[in-house]
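Notes for the one structure printed next.
Note that this complex is displayed minus one protein chain, with the remaining chains in position.
Coming up: chain A.
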């Protein structure tokens, strides 16, 4: 109503209230009628709606001290009784306003008294605290007799905030406030109402709550210091790690371009005896190198028998590698695999050296599909997975053996098994020549065998190394590592097998070449071979062609070679070969 001045406001009741449900008061206003604001101009009449209806009575008492107030004392206050009050002008018979109520519905209790607070606790961080607020019911309200049952509501706010936070109604006389902040000042007040009614009374005086923050600085400072020092320490550690592992990190972050490696078996694998990887590598090698090997018919390859490896025949990888397949007559179990070692051919003097196995196919060391060898396959002697392709004769127990045609400067041994079909005498020479020719690093086209040998005998180092280096690859340092010994199965026949193995790291394993059982009967056209005496420090082979025996070579059971009297320790020297060759 903007036009308050123009619109006359009639005299009216501004309200009626009871504080304790025993008495009540009514107030009125004269409105814009200034002439009626004089005391006595307006009168209040009331009527109690009882049965029988009482008459209208004038206000029992006009409060002297308060203007425009009519006070109803206890005698005039009847609870649960409807009242109607009227505001009348004294002079005229005009009723300006009427107001009806029942007393219990106009009860606004006085505010509670004795509001105080106590600190309950302070949070660990020192940032928050809880308090317990206590009060007493208003003295005017008779709560002891139960005449009034009050419910209290506590409100609080920050000092200068505009919004009050309200807590739940409380029937008792205390309540907790949680989660106050320590560095802020709070204002708390309370008011109450009768249960089941809606009229709140006046608010009490506010109390102020303030808790000084507990040495926040001190508590925060050390944590900051700790945090910073922790971060710095971590950084230092990180730097140390980076610098110490710089090489590694460089490798990880900037992996070196793989140098062209001689494809073959990772020497690391061989060292650690990871046969599965080795086998897979070898088999893949087989596929890959198939073409290149075909070029040179003169190169024999030691054939790895991986069929068994793939078949999980149960024999260990080492066995398979060494050619120690399941015992028992196999007959032609090797599909197409030429067996250079044919125990039946023992009496045959030609069949001794595996180097004479013909090779019809150029298989890498790993070849599975044995070359079509005309030689009978019957080898019940376990053969190394890699064997030279037998031409016809086969070693009895020899796993295989290859002729060392040359020794690379790097210490690798270039093997070139000779062809069995040819005269032993010729082959060695030719082979040797070829071998020597091929011994150069440049002759990479030839397939050169490197290595191997396996010593099953106890005297030999149990490591068998089979490794083939592709000729295509330049002689990298790999050949140095090309010789790893693969541990033969302990349960193997003590055969022995074969070839010497080269251990590049100079282990005291018999660095020589032990063609152990080159029985005289199976001395096929063996190309000349040389006994590797030992490997010196520079990883170069020391060949001792004349040394018939290696000191470390225990006498090999010559059971398989009964008719080899002249072969000492199973060594076969070129001279012997010549003698033996038919």
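For this structure, a couple of remarks:
Please note the rule applied: contacts are C-beta pairs under 8 Å (C-beta built on N, C-alpha and C of every residue); 3 or more make two chains touch, one makes a residue touch a chain; residues count from 1.
One rule holds for everything that comes next: contacts and distances are computed from a predicted model.
The unshown chain of the complex is recorded in UniProt as "Prolactin 2", chosen from "Transmembrane channel-like protein", "Prolactin 2", "holo-[acyl-carrier-protein] synthase" or "Transcription initiation factor TFIID subunit 5". The chain that is not drawn here is touched, among residues A:124, A:144 or A:163, by A:144. The omitted chain makes contact with just one of the residues A:63, A:90, A:125 or A:195: A:195. Considering the whole complex, the residue from A:66, A:79, A:119 or A:136 that touches the absent chain is A:79.
Touch with the chain omitted from the figure is made, among A:30, A:44 or A:106, by A:106.
Where chain A meets the chain that is not shown, the touching residues are 21-22, 49, 51, 74, 77-82, 84, 98-102, 104-106, 142, 144-147, 149, 195-198.
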